[in-house]
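Note that this is a trimmed complex: some chains were dropped, and none of the rest were shifted.
Chain IDs A and B follow the sequence of writing; residue 1 opens each chain.
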Amino acid sequence: MSSQPLTTALPFKVADLSLAEAGRHQLRLAENEMPGLMALRAEFGAAQPLAGARIAGSLHMTVQTAVLIETLVALGAEVRWASCNIFSTQDEAAAAVVVGPNGTVAEPAGVPVFAWKGESLEEYWWCTDRIFDWSAEAEAAGADWIGPNMILDDGGDATLLVHQGREYELAGAVPAAAADDSAEFRVVLETLRRSLERSSDRWTRIADELQGVTEETTTGVHRLYELHARGELRFPAINVNDSVTKSKFDNKYGIRHSLPDGLNRATDVLMGGKVAFVAGYGDVGKGAAEALRGQGARVIVSEIDPINALQAAMDGYQVARLESVIGDVDILVTGTGNKDVVRLEHLLGLKHLAVVANVGHFDNEIDMAALEALPGAERIEIKPQVHEWRLPNGRSVLVLSEGRLMNLGNATGHPSFVMSNSFTNQVLAQIELFTRPEAYPTAVYVLPKHLDEKVARLHLDALGVELTELTPEQAAYIGVPVEGPYKVEHYRY
Amino acid sequence: MSSQPLTTALPFKVADLSLAEAGRHQLRLAENEMPGLMALRAEFGAAQPLAGARIAGSLHMTVQTAVLIETLVALGAEVRWASCNIFSTQDEAAAAVVVGPNGTVAEPAGVPVFAWKGESLEEYWWCTDRIFDWSAEAEAAGADWIGPNMILDDGGDATLLVHQGREYELAGAVPAAAADDSAEFRVVLETLRRSLERSSDRWTRIADELQGVTEETTTGVHRLYELHARGELRFPAINVNDSVTKSKFDNKYGIRHSLPDGLNRATDVLMGGKVAFVAGYGDVGKGAAEALRGQGARVIVSEIDPINALQAAMDGYQVARLESVIGDVDILVTGTGNKDVVRLEHLLGLKHLAVVANVGHFDNEIDMAALEALPGAERIEIKPQVHEWRLPNGRSVLVLSEGRLMNLGNATGHPSFVMSNSFTNQVLAQIELFTRPEAYPTAVYVLPKHLDEKVARLHLDALGVELTELTPEQAAYIGVPVEGPYKVEHYRY
């Protein structure tokens, strides 16, 4: 798709009707797999709790996100959207959202989306800037100025832009890039420098207007806690990531689905009978190990935490250091959240044509830099995102997605049903912050347990699950309300 | 065994050498399955951190507890012991502990144990009282008076006795039983009344002397939090129950082992191909469901908590209300921690000769009272702890352990390896409270995470688990010490 930003009102020139149509087909299918979001539409559609909310959204512009966006709209919100990753946009989803359920290519009736697959860094930050620009809405409303009053964030880039922008406005200048600033941060500085040229208080006004942010991921949450610890957080935040229905579902069941999917699409290699090594037995590793065992692989696990290691043993897995068994490994999976888990010594020790796959969060779980620097190593593209690295020792390894997240690069990421859990948390968090500001002084919160339970509850019917109801006597006996919440905060599920 | 209390120095007349010998054989086997405790002996045997500790212990007097007791002794403690349940003592274990590793029946060199299988309530509370009576030790030491300075408790009966005793001493009298006091509480009152007749400040002195209590179970922990909330707790307490290596291991892996064991010993019924219903999908239910599936049963789960219900569905189980599927159920297991989960209507709806088993904590998960009161129902003992109840509808059900915990009544409870985790927590908690009193002002604590991790660590070698070690760079990258602890407090494992 030749996606070109056109105007702020309609960022996409959706040249190809079939693209938007394909996207709308996929939305319809995804809606069936996202019962939580659809239930919120049914429950809150009439009450319009988000009427008046102007949401600046920054989150992978996929089909699932499209259903999220249209749910926010159905609850009354106005929305502008960018992706939070230069590669993750599904163009047909973006097109479908722009056109909207009732629009056409000629007369789009959807949401402004600033995202396409394969943005440059400059384009990426331009898009992110755009979601804070509500001048078209102001013009339509005959208002002097309108800004967003909510952020929905994934990774914290949108939140970062506001905080940095305001800081530089107060300082009166954007600083020059430091020598060790990353290429990306230089683009951020340039973006804010251009903004400051146009307005001396744009980000300050936005920051004042914002009622809060709801954040999707570990990384973004980490940034928020740091901001708050330094006393610099400007508006309340809800940490969606640590809802049980997010972290325990997304990680475990998402990976269980997408790891074998990615292995299959990338290599077609039989998992049955093979030795698969899974580094890390947190939720991601638990899902990975279960999937591989379910396909008949013999799974070996590594862990640094003795509790998780003992869990792995109790679940019947061999637990070993990677270097102890490296010569037996056919499929090497890393999902630890740490760096340099798979090092050059490991890559050199693997069986010929062993598959190397990263399902952790960061790109540096596998030391690709060392591989790239290895004299005599040769990289052959078997197909996109699948590379054979011929090693000086005469063996090869197959590296998926260049060492990055292969469940995104070689498969399609988490399936809709899993994302429905995460996104239902997002919508509930938006409603909380927007409708009950008094309950959330500036700080970082997790969603209250009764809402976490509600998210789960909204996904039961679609699976035919019958929930048992406590009698009043039983509820009193264990000291909980009949309707929940049912567990103490530290309950581990 | 005709176990008769003789003296306070030697509570048992161990008439039968072979009983003690059999017990010592079993201790030796259990030691091999309790690597955590044995590792503590190796680590702390020389340092004797519990030298000076006088521990009053109240916990099921089994073979595993015998290994715990001898570990406490190996670390320097003096110990007196009672069981915390009238039925749970294994007499050969008690005899083995009394004789001790180096003693003989004629000259016992072990620990005073006040426990035998099948105590009356009066005997039970007499035994509990005995563990606080250190007059023999005082006499041997030529001291005026010696009391215990530590409690190791399971369910809180020992802790209760001290608190109630002190309260009545301060009041100057033990009150008369109220009309609705239970039979057991009347015995407690009588026990304290006799004590008060002999001494007006015995429990007060003991309470002052005590440095702390370590508590094993949910029930006991609940009592402690209540005491503390009312401001009445007299000494610090460590909640061992909520260590990860206790609650997530004991419940899940213990039940996975002992549920099928109990079913087999009780009934010899094939689980394969049968419909098994598991009420509750907490840790106990998770272990039960996994065990039954592992034997080829088709498992249906019920839940009141939508999050746990969704977990069950994601794990591939049908989730239904008991009444929806009752007519298909061959094996009915309840492990919820709530009451009246299996009601008369359910018992009447089951298939002919369906098996009914309770692995929850309380006896009232199954409404046995209603069954016993049902006109026309007839109870036939097939063998001890296995009863056929002929129902007026012409069908029968097989009730195990009279509705009480069947993994104890029909099997032998948690296996040694699982108990080693729990008891290693206990010993570490005793060391904490005894050696670092300044760190624990009167309140209820959980064991710090590094000790929880240590418990796991001590069980890895026995399973051949190799732990991976963080590099300093990796540790810094995720912000943890190389040696742990590795996780935030709310991590769910």
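Structural remarks
Operating definition for what follows: contacts are C-beta pairs under 8 Å (C-beta built on N, C-alpha and C of every residue); 3 or more make two chains touch, one makes a residue touch a chain.
Since this is a predicted model, take the numbers as computed values, not measurements.
Of the identical protein chains in this complex, 2 are displayed in place, while the full assembly in this structure file contains 4 copies of the same sequence.
Methods note: only the chains that are shown with their structure count from here on.
Subunit A maps onto subunit B through a rotation of 180 degrees [Cα fit, steps of 5, range 0 to 180]. Distance between subunit A and subunit B, defined via averaged C-alpha coordinates, is recorded as 43 Å.
Those residues of subunit B that touch subunit A in the complex are listed here as 242, 244-245, 247-249, 252-253, 279, 302-314, 318-322, 324, 337-341, 452-454, 456-457, 459-460, 463, 465-471, 473-474, 477-478, 484, 486-487, 489-490, 492-493.
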